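Just one protein chain is left out here, and the rest sit where they should.
A, B and C are the chain letters, set down in written order, and residue numbers restart from 1 in every chain.
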Amino acid sequence: MKLMTGTIIENSRVTDEVFKIRLRMAQPFEFSPGQFINIKVSEWDAPLLRRPISISRRMDARTIELLVKEQGAGTRQMRFFKTGTPVDFIGPLGRGFNISGFKKEAPLLILGGGIGTAPLKGLSRDLANRGYTRVYVVNGFKDHPYGKEDFECYEYVEIDESKENRFVTDHVSASLNETDFQGVFACGPTPMLKRVREIFKDRGISVQLSLEEKMACGVGACLGCAVKIKTGPFDHAYKKVCVDGPVFEASEVIFE
Amino acid sequence: MKLMTGTIIENSRVTDEVFKIRLRMAQPFEFSPGQFINIKVSEWDAPLLRRPISISRRMDARTIELLVKEQGAGTRQMRFFKTGTPVDFIGPLGRGFNISGFKKEAPLLILGGGIGTAPLKGLSRDLANRGYTRVYVVNGFKDHPYGKEDFECYEYVEIDESKENRFVTDHVSASLNETDFQGVFACGPTPMLKRVREIFKDRGISVQLSLEEKMACGVGACLGCAVKIKTGPFDHAYKKVCVDGPVFEASEVIFE
Amino acid sequence: MNPLQVNLGGLILKNPVTVASGTFGFGREYGEFFDLSLLGGIAVKGLTLKERSGNPPPRIVETRGGMINSVGLQNPGVEAFIKEEIPFLRRFDTRIIVNINGDEPEDYARMAMALQEADIDSIEVNISCPNVKSGGMLFGTDPEVAYRVVRQVVENTRHHVMVKLTPNVTDIRVIARAVEEAGAKAISLVNTFNAMAIDIQTQKPVLVRKTGGLSGPAIKPIALRLVYETYSAVKIPILGMGGITGAQDALEFMLAGASAIALGTYNFVDPLAAVKTLEGIEAYRKEKGLENLSDLVGKAHR
Partner (left out) sequence: MNPLQVNLGGLILKNPVTVASGTFGFGREYGEFFDLSLLGGIAVKGLTLKERSGNPPPRIVETRGGMINSVGLQNPGVEAFIKEEIPFLRRFDTRIIVNINGDEPEDYARMAMALQEADIDSIEVNISCPNVKSGGMLFGTDPEVAYRVVRQVVENTRHHVMVKLTPNVTDIRVIARAVEEAGAKAISLVNTFNAMAIDIQTQKPVLVRKTGGLSGPAIKPIALRLVYETYSAVKIPILGMGGITGAQDALEFMLAGASAIALGTYNFVDPLAAVKTLEGIEAYRKEKGLENLSDLVGKAHR
């Protein structure tokens, strides 16, 4: 976790709403998949707060890629970030996916929804690099799927919800033998995450969900990004998405 | 007075702090020298309020030039206005210099200080176009004079205060026969305007000063840009720089 | 029926979008940008019995997301207003809301009487101006004084009476109830927040009167809370304002409990802001399938 500067070397359109930004740092930049950075989007403090964006994947030792969806003022400003200009960010932040402890040949499942597919790109590559050979990826999009080419995996399924009338989790239940999987990694809208947790409940496997919450500091100081997490059979506490997460074990997450 | 859009066709550096912007409108744009426009500098409302900038001169029927000095957030943003992008402004605003009623061969004096020379460029050209042949221009700059080439006049004197240790008004007193002048037009810092008024007091000629005051609306609605103006031998009132000015007769201005 | 119509305690506005006193002059300036008949109402610049010259410059300080003003009720006086401005405003199909001010409690009743025969639609009793030496805001921070001022106006006018409250109080509900009891037909809020800026070069307050009134988007979250609280405290309707920039803000105020809203500072930023706000509200109404926009009012309480 450091205050850093990266130079924008690319900012290009992926779909109508989604764009990708490549940032090059002066020094090698270490991170693990699922971590994010907290970006200052406006020199003029409009908006005031930084915006958390996952590191989608690594391009080289000094270069990372972000995938951003335009939502409001902050992401709209990012859309207009100019190539060659510097960006001030804090990172890498948070605890990413935990990919230790799986057998190399164990079937692993990655589930993404929309812009939630961003950090999963890097995850799929990391898993591949570490020799995991049976990684299944299922990504769902409301419309206009994107990003397939950036994943590295055993099987890649893409769902265009506008055409197929089914969700990522429907595909899992219908077409995959879910009992096989030794680990599940998911990032996407909350309803999707809820259903992922349902499907794999009580299987005794690691189901890791990447959560989102509004952030102010991004570093653990403000307690703004609280999510309810089980801390015991009858206990729970508010944990911070920014430092305790964004990735949490599904069994611990309390959706309200 | 209209809400307008102009396209930036040039934004170039004049000195370290001063830059010029050329704006092209879709339609012919009418104004008179001394009028200004109120520019929206930030799409993100940071700063919130528009910034008043004089129209420096006309390039062609649809194109005007602004001369801007970086002062704070607003003008800094203007500095980064990109060629090809649209700018939202209200204009033309205010009452400019009154150049009727002088004899064509009457000596007229234009006095400018620093960025206050901006509207005087257009004024000098307008006077020339209308056949005034004896227009004297004296412009003073703290440092690094600029803009000489844009004036059209009988005599042009440029004072670099950093080297010459004298002001515009010193030159007038010392080197010009001030009793000759039939009209004086001045724009610059308040101390300069005060001295201009002193010098030409009780001469019975028109001495026109262009004043500045902080503005909110720029159109006369907020009463924010008040300056004290004599309304009779013993009376005064707060007038609006934005609609009653920015140019006022020196004899009416009450400096506090 | 007109689905945008709102009832502000007997004052029927054809739509909820009005403009705030002091930010729209007497309508002439912005009338050059759009047809004033589009507005639900226009609150004119604050008036006093006699002409006032206002405060010395500078009168404006810009702040983050807002501005501090110290205009100080510069106005031509109520008589000149009646003669010169009403005929102009009456050319438009919109409500004329007359913002009245006084140095002493009795001035308000005098103003009301001066306006008795005038062709106006509402009197907005401004007991919340921070920019004058006496009166103004002071009346709006004490429930008993507020009651007295409003009562006297109500007793001396045939017009609709609205009262404009200051946000500079511990509990807005107490003041709101006092003016309701005094017979106000509606409440408008908020006026500006007492605020200040200091010039670190001169080491003095920027404004001659030291403090001024903060307005603009910066204050919206506080203004919205005050409208929300007021709604739960009184039965009379609310004209909500404070930092509104467009339809989204306006709808938040309506959901919080405002029957109508006013744009103030943002008119300066975008002369068409009020018109765009109206369009955005209408689009939202259609999207949500609301037959009457006024069904939204106070919905965030449920």
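Just so we're on the same page, a residue touches a chain if its C-beta (ideal position, glycine included) is under 8 Å from a C-beta of that chain, and two chains touch if they have at least 3 such contacts.
Remember, it's a predicted structure, so these values are computed and weren't measured experimentally.
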Residue among A:E152, A:D170 or A:E213 that touches the chain left out of view: A:E213
Touch criterion as defined above, residue of C:N168, C:S188, C:T230 or C:T277 at the omitted chain: C:N168
Residue among C:G31, C:G46, C:G66 or C:P237 touching the omitted chain: C:G66
Omitted-chain contact residue, chosen from A:K40, A:R58, A:R134 or A:H171: A:K40
Hidden partner interface residues of subunit C, rising order: 61, 63-66, 68, 141, 168-171, 193-198, 200, 203-205, 210-211, 214, 216-222, 224-225, 228, 243, 248, 251-252, 255-256, 284, 296, 299-300
Contacts of subunit A with the absent chain, listed as residue ranges: 1-3, 40, 45-50, 90, 213-228, 236-238, 243, 256
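Throughout what follows, only the chains that are shown with their structure count from here on.
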Chain nearest the global centroid, as defined over all protein CA atoms shown: C
Chain centre separation (subunit A, subunit B; CA means) in Å: 55
Whole-Å separation of chain centres (CA-atom averages), subunit A against subunit C: 47
Of all residues in subunit B, the ones touching two or more other chains: 45-47
Subunit C residues counted as touching two or more neighbouring chains: 64
